[in-house]
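Yeah, one chain of the complex is gone here, protein chain that is, but the others are all in their spots.
Up next is subunit A:
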Amino acid sequence: MKSREEEYREIFMAEALEYYDAMSRHISELEKDPGDEKALHELFRLMHNLKANARAMGFNAIGEVAHRMETIFGLIRSKERTFSGSMVPVLFDGIDTIGSLIRGLDQEDEITTDPEQLLENLDLLVQGEEPILEGEDKNADEDATRKLELSDLVYIQIKKLDHLLNLVGELIIDRDRILTLSQEIGNPALQAAASHLFRIADDLQYSVMDARLVNVGSLFNKFPRVVRDVAVAEKKEVELTINGQDIQIDRNILQIITDALLHLVRNAIGHGLETPEERQRAGKPERGSLTLSAQTERDDVLIQVIDDGKGIDVEQVRRKAVERGLVSAEASRTLDTNAVRAFLFEPGFSMAKEVTDISGRGVGLDVVKLAIDSLGGQLRVDSILGQGTTFTLVLPTSIAVKGALLFELEERSYAIPLMHTDSVVSLQPKQLHVVGGILMARLLGENIPVVDLRKLLHNGDSPLAPALKAELVGRQDIIIVNYNNRKLGLIVDRFLRQQDIVIKPMSKPLDMIDLFGGVTLLGSGQVCLVIDVPALTRLFLARRP
């Protein structure tokens, strides 16, 4: 954990070097065109910032030089001095000195630049007097030995980072293969080299993942404008709070959720928050509150859109689900609040037309859900009627690798992303019951439907035959998956292990089978299909007896 002092120092250094580069550029522009007011304003502004920051850090030499330089650029701006004559070399020298003072901060043993002569000259310039320039020789000498400094920052196209990440993915697969082979061969030297390769590849993978991280703020900071425009259009008054701009996430993940977040924010203002009059009647402050927040939770990033509007009317959603034929009236009564709210994410499930003034949520939420699913993330909604609604996006920090649970079915390996696995249990047949042709397990007070994965995968288009308890022999290994607040138990042959996997998209024509989100190669060289839990859950709901 870095101390705050260290953090401040790092930020200061990075920003100061950035300022120095920009100042070097702008002073050259000014030399070419002394009337360049934009360059002049930037020089003035950057000096001003550098002065303030350096003084706050206690770097007085930098502060002193920057203070005088700022004053002179200020005088040039107000046309009391002109950027010409003997002033020019002194100001160039000033910026060079600032550069070496900043770099000197990092190198304690090196002799730091003494800016005394420079400060004197800058003072003379401020007073409108001639600076004392040293012999031409010294300057020429200095210029000849000057080192060229390149910026420490590189801009890179995301496409190149994508390519790099793909290569790392391939490398990881080969690495696991080599590691397995080396164990089979049993040569100690080979094993040592393989385990070294393992660590290096791991480091490489995390470095590449790290290089792709950007601040959530780069997206969040676009929202004040959006909120303002939508609020005006909807005649709502909205107070926006933005938290966690510094949380880091993979740039492509941020790209993919952009539309989803836009949608949720528009929805929150349009359908969640009430008009000022309605709010007043409900005894709430006239101005609605909307919060965009990001935080990390273990390896995931949580992004939340929170409003204090009217909330979701669960009974309304329940009725609507029955009308739409998504659930029978009888079954709907047994569903808990979470299960009912999950209907909001069903394709085309809109509350908008008929019940705008009551709830009005659900407009295109399935699109949001799809975007989050494509990332292997989760979308949750919590709401209290009359008090507000919170949408939570649980996103992976990186798209490169995912934690997965490996299991065996009919002598083949499969993987299920951990993001969707709830728990793993081994149950005796007597702990399972058949209700309405469906196996049910009661776990921690919850009734969870259980299905034999083998049957689900092999059943074709026809509905599943009613489950029979007599078919269950011995302990059953069951993986409980969770999607959209719905739990489902999958009976498999054998649990294998937990492992980080690199998921590769399936090639045609396999990609027609939408039950699998991709494939991964195991160290043994075996191809392993990755189960797409959302698709599997939908299949179960469609085929249940």
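The rule we apply is simple: a contact is a pair of C-beta atoms (placed from the backbone, for glycine too) under 8 Å apart; a residue touches a chain by one contact, two chains touch by 3 or more; residues count from 1.
Going forward, contacts and distances are computed from a predicted model.
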item: Candidate names "NADH-quinone oxidoreductase subunit F", "Response regulator", "Putative tricarboxylic transport membrane protein" or "ABC transporter permease"; UniProt protein name, chain not shown; value: "Response regulator"
item: Candidates A:238, A:344 or A:432 - the one touching the absent chain; value: A:238
item: Which of A:52, A:214, A:367 or A:496 contacts the chain that the document leaves out; value: A:52
item: Absent-chain interface as seen on subunit A, which is shown; value: 4, 7-8, 11-12, 15, 42, 44-45, 48-49, 51-53, 55-56, 67, 70-71, 74, 221, 223-225, 227-228, 231, 238-242, 245, 287
